[in-house]
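Every protein chain but one is kept in place in this view of the complex.
Each chain carries a letter (A, B and C) given by its place in the written order, and its residues are counted from 1.
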Amino acid sequence: MTRERLEEIRAQLDEINLEILELLSRRAELVQEIGDLKKRKGTERFDPIREKEMLDRLVAANPGPFDDSTVRHLFKQIFQASLGLMEEEKKELLVSRKKRTEDTVIEVNGVRIGGGQPVIIAGPCSVETPEQMDAVGAGLQQHGILLLRGGAYKPRTSPYDFQGLGKKGLELIRKTADKYGMAVVSEIVSPSDIEMSLEYVDVIQIGARNMQNFELLKEAGNVRKPVLLKRGMSATIEELLFAAEYIVSRGNTEVILCERGIRTYEKATRNTLDISAVPILKQESHLPVIVDITHSTGRKDILLPIAKAALAVGADGLIVEVHPEPSVALSDAKQQLNLPQFAQWMEGLKASGYLPKQEPVPVK
Amino acid sequence: MTRERLEEIRAQLDEINLEILELLSRRAELVQEIGDLKKRKGTERFDPIREKEMLDRLVAANPGPFDDSTVRHLFKQIFQASLGLMEEEKKELLVSRKKRTEDTVIEVNGVRIGGGQPVIIAGPCSVETPEQMDAVGAGLQQHGILLLRGGAYKPRTSPYDFQGLGKKGLELIRKTADKYGMAVVSEIVSPSDIEMSLEYVDVIQIGARNMQNFELLKEAGNVRKPVLLKRGMSATIEELLFAAEYIVSRGNTEVILCERGIRTYEKATRNTLDISAVPILKQESHLPVIVDITHSTGRKDILLPIAKAALAVGADGLIVEVHPEPSVALSDAKQQLNLPQFAQWMEGLKASGYLPKQEPVPVK
Amino acid sequence: MTRERLEEIRAQLDEINLEILELLSRRAELVQEIGDLKKRKGTERFDPIREKEMLDRLVAANPGPFDDSTVRHLFKQIFQASLGLMEEEKKELLVSRKKRTEDTVIEVNGVRIGGGQPVIIAGPCSVETPEQMDAVGAGLQQHGILLLRGGAYKPRTSPYDFQGLGKKGLELIRKTADKYGMAVVSEIVSPSDIEMSLEYVDVIQIGARNMQNFELLKEAGNVRKPVLLKRGMSATIEELLFAAEYIVSRGNTEVILCERGIRTYEKATRNTLDISAVPILKQESHLPVIVDITHSTGRKDILLPIAKAALAVGADGLIVEVHPEPSVALSDAKQQLNLPQFAQWMEGLKASGYLPKQEPVPVK
Partner (left out) sequence: MTRERLEEIRAQLDEINLEILELLSRRAELVQEIGDLKKRKGTERFDPIREKEMLDRLVAANPGPFDDSTVRHLFKQIFQASLGLMEEEKKELLVSRKKRTEDTVIEVNGVRIGGGQPVIIAGPCSVETPEQMDAVGAGLQQHGILLLRGGAYKPRTSPYDFQGLGKKGLELIRKTADKYGMAVVSEIVSPSDIEMSLEYVDVIQIGARNMQNFELLKEAGNVRKPVLLKRGMSATIEELLFAAEYIVSRGNTEVILCERGIRTYEKATRNTLDISAVPILKQESHLPVIVDITHSTGRKDILLPIAKAALAVGADGLIVEVHPEPSVALSDAKQQLNLPQFAQWMEGLKASGYLPKQEPVPVK
């Protein structure tokens, strides 16, 4: 008999489920109508006071057996789902795959970032001297590198550390890049420098410490120049996407996301490379995703396997720091490859089939 | 006219809300009946296949405007709430305030832990020699300390580090405690030692590394002796409560929770004391909560302010490591107070009104 | 005989120790002389190439038994210590206690921050409407609050969230503060707004996301107005001090440090309040240190014990968010106290003796 009663109850439950569904749907239609009315009037659609009233009324009428907090919870879910209907057009981010299914491909200096072939962005941590830049330019050119990085503005923990050459640094890297047929990737740290930088850089880098410097993001959104946006030291994947949205929503659609390691308790590496972020970002967004293997590890000795992992997981490119004489570098001395190490690293990467063959860039 | 229509829709929504509530309540009663039937039959109440069927049926019948995933989401919430009803008696943990509103008070050696007056548990990291233990016992006795801590079994990162004196250590701390009228708090690391330890210890300590050593927790739950349970290095507050539940659910209701810092990126302290955990634990559970100020900071120089903070936030007691000659200690040399430092610390704490006056323990 | 030989060796070791010391000291004097020479010439004192040469020469001459890497390590330590001598005047930060032993006291609106009596900074998360600000001003005035906070520029994760009223918000909070005899604490997010803000705010707040926005820090260092600097979400204590140094080294010595919780795995609180940071900062720096209890916990239900803990640990003040109607607030709705809750909180705090009696501010 128990079994029979069980079947009976189940049939009733199915019935009730459908009735609830019907009511929910009718309710939703009414809410949509409110949304339209409010839209015409230009009123904010979410009305917390009205919501509070409805909840109070429901709790007052609650016959049990649910306790009041459960009733509140369930109806909040229902209200929220309805609100979702009202705000449908708003809720998907422009950077989201749901808004745009095909990959964004960003072309810089003939290189297609996000176009299927991984790209290498290489160069010193800081732009220091003409000799240093020329040495690194000549060295990288041998390996077909087309994207030259180098910091002119260096955000440093201490105000007494070398802060970069500033505009003089931008001039220097531009000159080097021009000589060796490369494009310039360089960090800008001040909203008021974005405009000026357009003359010197081909890709504006926004560093980890500035990922939520929203004024800088807004300025970067106002220009039409690719932006390489690094994930903040303790930013979530979601926060990185929102930061990119600040740029894209202003009209600058060419944003390259960069995973560069997050801060954790582990000290064997400078940061902890969150490799899973790459496929998640690729899935949730149409923007290209690259990995800064130097900052995420801070260790030269594992750069080859980490580069392979980053490409295997689907990254559209890598950033790697290269300096002609790392031991005398003015910043990040320990983690930069010298030119022979870079050559060896490139060879290792090519040997394992992760990189297409690259010809030396023809010098102009 | 818009305004009128808005009012009209709102009235309809209120109507529908109440209809949904009525259906949800009828539904809930039926689910309760199923729960009773299943209980009699001894079947598991959660039936994922049945749930899947119901969801599939609803989605098939979905008339819009909600999309299918919203329908699934809302009904999952409804099912879950109903399941909550079925499992009402199970869902509240025994350690929860909802199960028992008054504070659990644990009496050890005349000291009431959780009884409103904060307690001090002091002693060396490791039990080392009779001389060391006697010195520390005599020193602490001067300050009215009634709870003596000291490790006989030391879980150490390296197998080559000093692992404690084992049973000989337990004998030694017992002897010292007896001489100076104190109770013994000492860590046990192996399930098979719990039984044996009852002869020597008054409070069984379970260390951070063993917070989720469930076999050890179960054995500790099988005896009738207070347990001091330390939060794991990266355990959430919720996981600590579940770990305590392993003990309490076996019948041993005397558990003292201990916040001892969590592992974060910050290296200025050995761990990061999660001070907020104390009031949250006190709110969610009726068990006493103490703070290990030595392990959470690993720094002698801030032990006085941290002790004040722990007591101000509502902790029922403190653990502090004291060693007659810290510089030659076999473990944690740098963070243990010596006896004059301990005296100064006690004085500072009393001066600020956080501790009741304590008389020296009368020596037997 | 073993014993005798042991004594003999020990005597020899003591001898050698002193000889090494003498050589190290002579060496250090020479290095100081180099420092002076270089200073006169204006050359950079650290010379990595020269250091490399010296190390190579030592390794080449290494007779054992130390292996080469140990020799390198020991001499690097020696070189570094010598370099310390050369840079003596540089190495202590201006914010350090070693540079200034007495506490920095910052006077705002007659309130002395860092002067021994804890201060309360209260107000809504965002400045929203004249009615809201007037209600909160009137409410806080009843409790003698002299420092009114409220955000006009809101750094928000999503570009679509309410971003604050901007300059209009500054005008509004200024007006409210003037009416109720209070000073204004408000966040500025753009370097180019610092100058303009001086007209409206009495304390410039720099938020957690901008703690390493060095351009903003530099601008804040260029004005003469107190700055409230919040610790970044995953900043170390040392990084916070360096960020303050950016401001102080530009001549603005009035910086208030603010602990506001760090990002960890624990989700029971919005952030993890790093209470140990307070006494460490007080020890290492002469600047006042306050605690933002609202953002560090994100939970109203533990604000009273946490406030007690923060004051007990030695904080110079607290920030707490108060809104006349939190449920309709445009940001941080869940964590703001309403006015009756604030009154209760103040009462609890006073009752426990942590706060001096405060008279209502006389309305102008």
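What we mean here is this: a residue touches a chain if its C-beta (ideal position, glycine included) is under 8 Å from a C-beta of that chain, and two chains touch if they have at least 3 such contacts.
Just so we're clear, the structure is a prediction, and the values are computed from it rather than from any experiment.
S.K.: Please pick, from A:Leu83, A:Ala309 or A:Val328, the residue that touches the omitted chain in the full complex.
M.R.: If we include the chain that is not displayed, A:Ala309 is the one touching it.
S.K.: For chain B, enumerate the residues touching the unshown chain of the complex.
M.R.: 48-49, 52, 90, 155-160, 189-192, 209-210, 212-216, 233-234, 238-239, 242, 245-246, 249, 263, 327-328, 333
S.K.: Over the whole complex, note the residues of chain C touching the chain we left out.
M.R.: Where chain C meets the chain not shown: residues 2, 5-6, 9-10, 12-14, 16-34, 37, 40-41, 50, 54, 57-58, 61-66, 70-71, 73-75, 77-78, 81, 84-85, 263-265, 267.
S.K.: For review purposes, identify every residue of chain A that touches the missing chain, sorted by number.
M.R.: Counting over the whole complex, chain A touches the hidden chain at residues 234, 236-238, 262, 264-269, 272-280, 283, 296-297, 299, 301-302, 305-306, 308-314, 352-354.
In the analysis below, only the chains that are shown with their structure count from here on.
S.K.: Measuring from the mean of all protein Cα atoms shown, which chain centre lies nearest?
M.R.: Of the chains present, the most centrally placed is C.
S.K.: Between chain A and chain B, what distance separates the C-alpha centroids? Give it in angstrom.
M.R.: So the centroids are 38 Å from each other.
S.K.: At what distance in angstrom does the C-alpha mean of chain C lie from that of chain A?
M.R.: The mean C-alpha positions of chain A and chain C differ by 29 Å.
S.K.: Where the centres are mean C-alpha positions, what is the separation of chain B from chain C, in Å?
M.R.: It comes to 32 Å between the two C-alpha centres.
S.K.: Among all residues of chain B, which ones touch two or more of the remaining chains?
M.R.: Expected reply: 264-265, 267.
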